[in-house]
Structures are given as structure tokens and as C-alpha cells.
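Heads up, this is only part of the complex; the chains shown haven't been moved.
Just so it is clear, A, B and C label the chains in written order, and each chain counts residues from 1 on its own.
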Amino acid sequence: MRHTLSKLLGPISAVLVILTIWLGLFVTPPDVDQGELVRLVYIHPALAVEALYASVGMAALCSALYLWPRTRSMRMDRLAASAIEVGVVFNILTLVTGSIWGRPTWGVWWTWDARLTSTALLLVLSLGYLALRRVPAEPHVRARRCAIAAIVAAVNVPIIHFSVVWWQTLHQGCTAICPGLTYKIHGSMGWTLLLSFVAFTTCFAWMVVSRYRIDVLRDSGHDGALDDALEARRSEGVPS
Amino acid sequence: MLRDALLVAGRDLRIEARSKVALWQVVPFSVLAMILFTFALGPNPAALTVSAPGFFWIALLFASILATQRSLSIEGSQATRESTRLLGLDPAGVFLGKVGALVAELVVIETILVGGTVLLYHVAFRNWLLLVASCALAAIGLASASVLYGSLAGGDRVRSTLLPILVLPVVAPVLIAGSRAFVAAIGSSGDGGRWVAVLAVFAIVYSVLGIVLYGPMEEI
Amino acid sequence: MASAIHLRSAVALTGRFPVLAGVDLDLDEGSVLVVLGANGAGKTSLLRLLAGLLALQSGTGEILGCDLSSHSRHVRRRVGLLGHDVGLYDELRPLENLTFALRAGRLDPALAAPALERTGITGRVAETPLGQLSAGQRRRVGLALLIARRPRLWLLDEPHASLDAPTRELVGELVEEAARAGATVVATSHEPELSVPMADLVATMAGGMIARMDLGGRQVFEGGD
């Protein structure tokens, strides 16, 4: 059952995304003051939310579950890793789409708006996690370390967010607009916006699942490989 | 737990007292960093006084990273880490002990940096209470976060490069809150209390996280 | 006698490599096991597994009644390990090192001095930071720590290596004493002529497994009289 579901996830998300794009590009009207650019609203926010909340939240959850002795299993470790990895992709996409949006709207690629800054910080945080994963260590040790790192990162996200928001809003001479509140949403736009969130969430889920799958396959390949390795190791004893 | 903490703190401080690394290397570094920043801005005093608080805190951040490097390299080699684990110390105690020792060193560094800010950047602090409070809380927060995260980074060789990228994003809030609190302490704005609160939250969150998570980390 | 070590098809990995490929081992408390085997056979890995420093990938393990996978911390507290590299603090003097370790284990720090005395770490050497001592002197300090801690399970990785003649004999005595006092000893060695006489059992490892078990000199000797 779970299998078939995760199998369906791919096609579903594909369809939804395509639908979103179609609606976004051809059905919904351009915005009065933002023009065609507004169509980015069907991609960017959804991406951003996945990057910010979905990935970190999921990673933290799985990590906590890993550290909890009852639910400890390599599955959780893998899931957390996949979540962060996909999250990095979404994060970068958020930055890119955001910048593309920002260039015409703000006249700059980047501004020190609170949200932008915390997104960037989160990206570095996730990169740190991935760097930690690369440090060679025994599987359990690495899983534990990374679980802790992920939890710390998750706890840190709100702290960063609020401090950055206050820092930014409290500081004079900040020119950055708070995006999203600048225009009213027409009916069709509302639906499409909603759809976009659903679409990218499924997309995110699908990517995580398949990333996880790849990992499992690799390691199950390695389980097969483990038996071979055990054989090889044992045969080292036999004097040749 | 507490006696283990004292034991570990004692060990770290004794080793520091013998090698004087923090004193002879980390402190000069932090002062040096402050000077470099002035170079970066180029010669205009106005800009300097504006960004003085920020520079203080960046210098502190980098200095704290060096201090952590050193404090963790006490159990740098794999063999040392393992045999320390065989001693059956309470992980929470180990964490608190290392944090304690590190806080002590950071406080020294902060004092000198404050002096530096006053002398080099011509900053006059009005609200000293605010200053002291934020420094103290920041020291605790920085120490906890770095020890917790730094211990993840494994052996000396890896850590020297991995630690900064791991810890710096985590302690970014300290930088922000700290500099804002300083701006308040200098007197140009009045919302210092709120930023001290941020620092306090940070300190509490990470010391608790450390006490809780250090155990699992010690396991294999 | 109670069982000190109980391993069933224990597999352990470092990275992806199975350093231990299914080890079965049973050892009673108070007995001495010497582990022989070619370089890379898995002796050090076995000791690290027994010390609770290497995770059990599959199979079961019980040390001094504690399960290896679930209670590794209890295991670690009860064992003493003398590895290829004694993991002590280079900046601290031998005495300071031992005192710290004893305090950590809630033992009497006064035990440190006599232990060092016994391994001949005295006078100037006792005053020199560990990092500046010679290879053999460092290992002596490691040995002294075991003497002072009196763990219930001694894990010795090539205890004779880089020790001079008198200290080599001391190793034999210490093992015998520990065993008589009811502790269990597992020692790897590349010098059968020195190690086998002090052993009840001799295990020969190969390819991450225990290839064969023989009786050691100690057993025979006791059978002798």
C-alpha cells in the first residue's frame, strides 16, 4: 500500500506542477502593477515554504525519532538526510526565483530583507549539515551526530527568523519591502496559489521519497555487498 | 553531574593554565581582528562608531571559535576521546564542565574586547548594566552552542575547518542581538531589554540542548 | 563462574568494512584469554568491541552482564583498555592524568601514586608532561592506570610492546594478579612465548573471526599441580 502510494507520488506531483504552471501562465490574469512578473507567485512562495518549514521540520522530526531509543533506525537517519538535501535544492530555487523576482521589483538581486537573510542563513546551516555527513565515521556515529545537528538547526530556525526580523525592522534606512502583501489576490489567482502549495508539497514529498529510495537501494546493494564483504573478510583468514 | 562538571572544568583550565593558548593566542587574535576591521572601513571615524558594536561581536565570534578549537583539541586524538569515554563520566557533566571552562575564557576575552572598543573605536557606553548582562549571557550561549556543535565535528584535523561553518550560522542570532544590545547600551536606541532577552533565550536553549543531547552523542 | 564475555556471531563495521565478521566468544570471569593472529586479523577491533567503543552491527554481545548494544555506557564504565596508543592527556603529568581518571571513576586518588611507583614512573619522569615521555614510558603510565582502576575486564592490546624486560615481566604478574582477584583479562599479542604462558585460553583470529581456540599455559600449569 505505502509502496503503491509512493509510486503514485511521482506522477501526481508531476501533473499538479504542470497544472499549476499552466494555470499560472495562461489562465490567471497578469497583475495590475506587477504585470506578468506576478506569475512567479505561483512558484516562489510554495518553494520557499517547503524549503523553510517542510524540510527542516521533517528532518528535525526524523532526527528526534532516531535519537529516541524506541524508534531508532537507520530509516530515520536516511529520511532526515534526504529531507535536508531536497530542502537545499528548494532553498536554492527559492533564492533564484526570489532574486529573479527581486531584480525588477526592487531593482536589485538581493536585499537584506529579514526573510531573505534567514533563508540564506538556513541554506548555510543545511550545507553545514551536509558537510558533517561527509565526515567519515561509523554509520551509527554519523547518524547520531547528524541527528543532533539537525535538531539544533531546527531549534535555531525560529531564533534566527525572529532576531533577523527584529534586526531588520528595527533598523533605519531599510528599503526592502515585505513581499507578498503588495497586491490583492483575484479569484483564479487564489485557487492557483493554493494549488501551487499543494503541488510543490507533493513534489517535495516525492523528491524526498525517491532520494530515500536511492539511499536504501544503495545500502541494500551494500547489504548484498555486506554479505560479499563478510565472505571476502572471512576468506582473508584462509592462507593462500 | 556537578562534580563531574567541576572535574572536567578543572582539567581544562589547568591545561589552559599550562599551555596559555587562550591567553597568548586567542586574546591577541581578537584584538587584531578589531584592528583589521578598521582597515576594512578605511579612515572615517563616523562609520567606525556606527559599526563598532557589530565589529565587537564579530571579533568575539571568531575568537570564541578559536577558543572552542583549543578547548576541544584537549580530547583531540581519537585515542584520547575514547579513553575519556571509558572513564564513565556523566555526559551532561562533561558538557557543563567544558562550557564552564570556555565561559571563563570568553569572559576574559570579552573584557579585553570591550576595552578595545572603547579605546580603538572611541565608543562611550552609557548603560553598563546592559553591557555586562549581554556579555555574560552571550558567553554562556556561545560556549554552549560551540561545545555542543563542535563535539560533533570529530577529530582535530576535521574540526579546524568544519567547526566555523557548523557553528557560525547557529550563533548568528548572538551576533545580531549582541550588536543591537550594544547599540542600546551606547544609548542611540532604547530597546536593549528585548535583545538581552533574545540572548538569554539563546543561552538557555543551548545549554539545555547540550545537557540533553550530549548523552546520545557520547554513545556509539 | 559467571560469564564475563558472551558474543554470538558478532559483526562490526568501520566505514563499510566488516572488521569483525561473526565472532563467537564465551569467557568466564577470572580467566585470561590471549588473542593471537596475523596483522589485520581483527584483534584490536575485537577489543574495541568488547570495550563498547565499536558498534555491534549484527549478532549479540553481553559483557559482564550488560548488553553491548543497549547498555554500552555501563560496559564502558567497567572495562579498562590499554590500546596501541594510550589515550591520556599530553599536557598533564602522569600523576595528574591518573588522579583525573580516578576521580572521574569515583575512586580514591591516593591509588595513583603507588600504581605509578609499581610501573617505575618515579622521580623526574613522574614530573614530565606525558607528551614528552618515551614510547615505553607512556605505555607504563597506561598500565599504571589499569593497576589503579582495577577494572573488572582488562583489555590489553599488545601489552608487551615497547616495554623493557623488567616491565614485560611485570605485565605477566599484573595479569596473574588481576585474574586471581576475579577480573577477566583479554590480551592480544604477537609474542606467544610471552603471552601464552599467562593464558587460560588462546584464541587465534583470522579474517575477522576466531579461527581456533586452544588451552593456554596457565590452565595447563594449574592442571599440573
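Definition applied: a residue touches a chain if its C-beta (ideal position, glycine included) is under 8 Å from a C-beta of that chain, and two chains touch if they have at least 3 such contacts.
Just so you know, these numbers come straight off a predicted model, no measurement behind them.
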Per-kind copy numbers - full assembly in this file: A x1, B x2, C x2
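The rule we apply is simple: only the chains that are shown with their structure count from here on.
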Overall pattern in which the protein chains touch one another (line/ring/star/complete/other): complete
More contacts between chains, A-B or A-C: A-B
Centroid comparison with chain C (C-alpha atoms), farthest chain: A
Chain whose Cα centroid lies nearest the overall Cα centroid: B
Euclidean distance of C-alpha centroids - chain A vs chain C, Å: 48
Between chain A and chain B, centroid-to-centroid distance (C-alpha), Å: 30
Shared interface positions of chain A, touching two or more other chains: 138, 140-141
Residue numbers of chain C (touch at least two other chains): 54-55
Of chain B, residues touching chain C in the complex: 4, 7, 11, 14-15, 18-19, 74, 77-89, 218-220
Touching residues (chain side chain B, partner chain A) in the complex: 145, 148-149, 152-154, 158, 162, 165-166, 168-170, 172-173, 176-177, 180, 189, 191, 194-195, 198, 201-202, 205-206, 209, 213, 216-217, 219-220
For the chain C and chain B complex, residues of the former touching the latter: 48, 51-55, 72-73, 76-77, 79-81, 83-89, 91-92, 96, 100-101, 103-105, 129
